[in-house]
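A protein chain is absent from this complex, but the other protein chains hold their places.
As written, the chains take the letters A and B, and residue 1 is the first residue of each chain.
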Amino acid sequence: MSPSRLPSGGAVIDRSRPIKFKWNGKSFTGFEGDTIVSALAANGVDVFSRSMKYHRRRGILTGDFWDPNCFVQVGDEPNVRAGHRLISAGIEVSAQNVWPSLERDVKAANGLVGRFLTAGFYYKTFMKPATLWPKYEKILATFAPGGAIDIESTPGRYDKRYSHPDVLVAGGGPAGMAAAIAAAEAGADVMLVEHNHQLGGHLLWGSAEDQKRAASLGARCIEVGVEVLTDSTVTGRYDGSWVAINQRNVAGETIERVVKARAKCLVIAPGLIERPYIFEGNDRVGVMTSGAARRMLNMYGIKPGQKAVVFTANAAGDAAAADLADAGVEVTTVDGRTGADVVRASGSGDRVEQVELADGTVYEADLLVTAVGWTAPTSLANMSGDRPSYDPSAARFFCTSLPDDVLPTGGLAGDGSLEENLTHASATGRLAARRGLTMRNQMRSMTPRASTGVPAPIKDASEPAPLPRANHPELFRSTTHGLVDFSEDVGSKDLWAAAAEGFDSVELVKRFTTATMGPSQGKLETVNTVAVLAEYLGQSIEEVGTTVWRPPYAPVSLGALAGKNSTPHRISSIHVWNKANNCKFIHAGAWLRPDHYGNAQAEAKNVRDNVGIIDVTPLGKLDLQGPNVPDLLELLYVNKWRKLDIGKVRYGVMVGEDGVVLDDGVTARLGEEHYMMTTTSSGAASIWEWAENWLQTERPDWDVRIVPVTTSYTSINVAGPKSRELLLKICEDVDLSNEAFGYMSARPATVAGVAESLMLRIGFTGELSYEVHVPAAHGLKVWEALLDAGKDLGVKPFGLEAQRILRLEKGHFIVGQDTDGLTRGASAGLGGLIKLDKDDGVGLPELRWAADRTDLAQVVSIALDDGMIVPEEASQLVDGETNTIVGRITSSRMSPNLGRSVCMGQVIPELAAPGSKLTVLLTDGRRVPAKIHTDHAFIDPEGARLRA
Amino acid sequence: MAEGERGKPAKYSAAGLLRRGLKGESWPRVWQEHELRTTYDAVIIGAGIHGLATAYYLAKNHGINRVAVVDKGYVGGGGSGRNTAIIRSNYLTPEGVAFYDRSLTLYNEMSAELNMNVMFSKRGHLTLAHSDAAMRTMNWRAEVNKLSGVDSSVIGPGEVKKLVPSLDTSLASRYPILGALHHPPGGTVRHDAVNWGYARAADALGVEIHQQTEVTDIFVAGGDGPQNKGTGGVVKGVRTTRGDITAPVVVNCTAGWSSLIADMAGVRLPVVTHPLQAAVTEPVRAFLPAVVVSGSLHVYVSQTARGELVFGAAVDPFATYSTAGSLEFAEGLASHVLQLMPGISNLRLLRQWAGLCDMTPDYSPIMGFTPVDGFICDVGWGTYGFKAGPVAGEQIAEAIASGKTPELIRNFALERFADGRLVGEKGAAAVGH
Partner (left out) sequence: MLLVPCPNCGPRDASDFKFGGESSSRPDPRTATPEQWRDYVHLKTNVAGNQKETWYCRGCRTYFSLHRDTVTNIFGAPQS
């Protein structure tokens, strides 16, 4: 086969615009509008790849997006579909997975041993000796198909778009265009999506008259306001008529995008995909479908061969024979409708040289065109819940049970003349418009306060008259065996062998042989696989059934699926200051938080010696108002809340209904019916929803209003023995004396001139400290005022790391670090806090039962005998020299204030008593002695500093 | 042919391939087809890895081979054929480690044991840590693993980069890789081969596999619930779409529908069905030498011998029996994997699918006896059932044969929910692949 460009013709190329590109390092020239395949074919190239297993040469089979023989590498992009991708100036195209070259590939030697490499052969060998398997595995991996990715490549720009059409039409052939036009004329917002570069479908590779028809329909689409996306594929239809479109020709720098459309009604008009015929030698270079031959001839002006045999069983094949003859190809027609059959394509190399018929006739030919029927691409119907059924008289599948908002037209719905198709499609479009608009009106009516003005649906649209189905002979396999899956090198013989072995259902045969699993996704292979299996089993195709087509309809790049990679984080108003002042940040949930400012040990020491300030804005804050707030608090926390005075603060722990610790924090009573709850940073959102859930579903009679105010305030903890002194300088309207504003109290305040601030005297760090909440817009001002006013007091900022040290010195646990998914309230050292004599409380029964349990791990403070050792967090506590685990270290730090390490951990109850001896297994394997510390707190167990 | 006796199956070997290749002979059936009998010693519901392994070990270890494995679809068509086939034993609790390590041992020996190459690719397993908290959990797992003799260690970003060069280990990333739990014995296996291997080996020992045979009811007598089912009852057999079967033992080895099957016996399970989705890309040349998991980003990925990347994520956010899948899964997956490997944005997603997972409150399975005598469950496997299939089958078979709960599965009994003694794998297993 030696393809060449004809002197004229080619509907989609522009001969006045030559484009230079490279193929396997050599320069070639094509025209604007050429695909890689057509441009190469114009230059006489007929081999584009090697097959996966036997590395046979492969040429054009379908010459479009689905062609399994035309996968190439373009620059750093693997698996480019050369039958679809347009050439552009300077692209470097190369054959994939060949060595040393496409024409001379050493792995072609596999063809010699092909009969031993039956499908699934690898399951039956390489088992002994087991030590050799990893080596075999490496060799097998070299047979993997596909191009190469460049892991160092810089990702390009990808994007997303949302769309809300009344009618979305998948497929821009004549039927899709007619449906879109009719729907738009009936008042609907319509989006029309076409997989190829131009609207037109099969009209594009038809006669001049067909092409003219395509152009006029396309023009009409624009006139009536249809939004047309070309080189775009509807890749999936999901629950809620949520439709994904992969748009590959976005203007500008964007490489691809995913359009997400809430289609009120979906019209599926994908046309039909031509099936290859199964016979000996059907993968030889020069064997192609009628569609491929006509695309080459009529779209690109390429003469695909010199002497052709056309095996035809339908009008498409007849047209291909006529087109080839017109182009000067010597054509022999073999009519499958009369019982004639092609049994073999043969030749000395991998190319076609002779074609043998069932009656023994042999023709010399360099081109064998087959037109044996169609696969209905029912993917979108499948994804809409349809189970297609096979019609033997038409030799293809049809939809059976589509939902009302999915309407098929064109080849998916039947056959008939172009005019009949257009009539069906127009009626389908009108019906789609009616249903789409009805749905849009319905959605509006379900939305209180929605705007009006949606057009009313037309009334006179009804189900289209069904399209006739043309008789088509069931031609799947000749009397010889050939390839079924060209991407996977799986033949009909392999399928039969698999069925003989018991892999005799379509799913099993697919899995065992990998037929239909390759990059062409079964578009060309599935129906042939089913037919070959049915033939072997002596069953009908309907009985064997088909596999479920899964999304995406066409492969989508990860870049397009991901879209713009935007991963924002949250920052507080103090962030700018932190950034400018040597702060090392840490990601904590969605927040970027200050971890330290160079020396966490010094920061922690300064808090104990002088005063430090830390930005704790992410701390969850909920403003609670209403008469029933105490009831809510008593329900959510394990302790009691009905007797909290105004201006007082109390600590509480929350558990779930299973009694497992959920969150902790303090709540302040600010007024008669006004409270502020603080939660952990990670609980800020979830505890709000948790509280709302109780209020709305279990206690709807309670009057409590919750407003999340986490980011309404900038929160600063001022901690250290000099914190009062510091605040005195910038806060005038609050009596800060211990008598007037004692530990666990709250006061409204004006801080550094910022009114409507709030101060809580609490102490996670174990020091005299004030948590200052100021309106967020003024956070930075207050922060800077504190630093300025505290210069002579030695004020320094401190970060989370210092706070972790300080709280550990004080023996305060962190939910989720020192507790885990099994920690009950009673085991977290909260025995005294939990009040069981309540009427109700979340998880109250579990708390009661847990109080009686003696087998729960306890949260304890631990001191290693050698205080210079800081055990890695997660170091295990073991029983002496054995490997029996009795607990673990959950937190550990060197204490700058004690000059020794301090730890918290969980331990079995038998070892939880103060003074109990423990063995810590360090991560380096050493076992070192430790003891349960007398108090939870290492520093100030009496709380004198807190209360100073 | 006498009952339970069968000619030895043709042995799979390179020599066999060569001989049959030369002669053009085909291989005998992997498993036989049978008429459904009216009585068996045990009926196992579900021809996935759990059911088939249970049947195999019943026959092999305990000589119980009058066993029917029934399935409403085909062998390995549920979760066993839809998972991402990752094998590991680096769990968090000593019980979990001991259990999965036994499974790993069985996987190591499987190709030889079943005379089927299951292509266990011991390529190493990396669980990435993007936060201090995650690093702490990795350390915890590594320490527990070491104490149990399991090869696991925490490695730094430099070593991670050496093992998997395509990962972005720069600390500027939004999800910086602070380190990883490296588990060299972990890897992937060819899931279908495991299913077929157990089916073939069980069949050779006399077990009958009945595909397209759906259980529609379970017969129970003497129970204190409706229809005399439930607590205190004794199982009598099952009704199937191909006829009734009498059997003293009925084993529920299903996923997705396990609570509905248990309902048929009057046993309620703490199970909610969520879909778990997975996807593959087009094949490309090998570049990803290890299994990579990121809990924070809810993604796990490995490259198959065929060159495809196989991805999985966390279960879908709402309960459903639908396996239609979602676009959001594919979008989230792509976005997350590109955070880890920015260089693969032009790789294309080829296919997505979903399987059904039975999620339990403590992300641990439910194994062993139930309040209905003779009705045994091996369910609730969440997202991690495949890697446990061999050991679960072995232990359930032992439970059936001995009438006692084996030590290895004691913690996973159904009673633990009523007793308030949940298993502590939740933290480690949330995206535990």
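What to note about this one:
Here is the rule we go by: contacts are C-beta pairs under 8 Å (C-beta built on N, C-alpha and C of every residue); 3 or more make two chains touch, one makes a residue touch a chain.
This is a predicted model, so every value here is computed, not measured.
Only one residue from B:Ala278, B:Leu297, B:Leu327 or B:Ile409 touches the chain missing from this view: B:Leu327. Although one chain is not drawn, the whole complex shows that of A:Tyr136, A:Trp242 or A:Tyr363 it is A:Trp242 that touches it. The residue touching the chain not shown here, chosen from A:Ile139, A:Ala251 or A:Met446, is A:Met446. Looking at chain A, the residues touching the absent chain are 238-242, 262, 385, 443-444, 446-448, 450, 657-658, 689, 692-693, 696-698, 839-841, 844-846, 849. The set of chain B residues touching the chain not shown comprises 257, 259-260, 268-273, 317-322, 324, 326-328, 361, 417-420.
Note that in this section only the chains that are shown with their structure count from here on.
Averaged Cα coordinates give chain A a centre that lies 23 Å from the centre of chain B.
Only residues 76-79, 97, 113, 115-116, 118, 121-128, 130, 133-134, 137, 140-141, 144-156, 158, 236, 238-239, 242, 244, 255, 258, 260, 383, 385, 497, 500-503, 505, 507-508, 511-512, 514, 518-519, 521, 550-552, 555-563, 565, 567, 569, 586-588, 658-659, 816-817, 820-822, 846, 849-850, 872-876, 878, 883, 885, 888, 921, 923 of chain A touch chain B when the two sit together in their complex. Every residue of chain B that touches chain A in the complex is listed here, in rising order: 12-14, 16-18, 21-22, 24, 26-32, 73-77, 81, 94, 111-112, 115-122, 130-133, 136-137, 139-140, 142-144, 147-148, 165-166, 174-176, 190, 192-193, 196, 211, 281-287, 304-307, 322, 324-327, 330-331, 333-335, 337-339, 341-353, 361-362, 420, 422, 424, 426-427.
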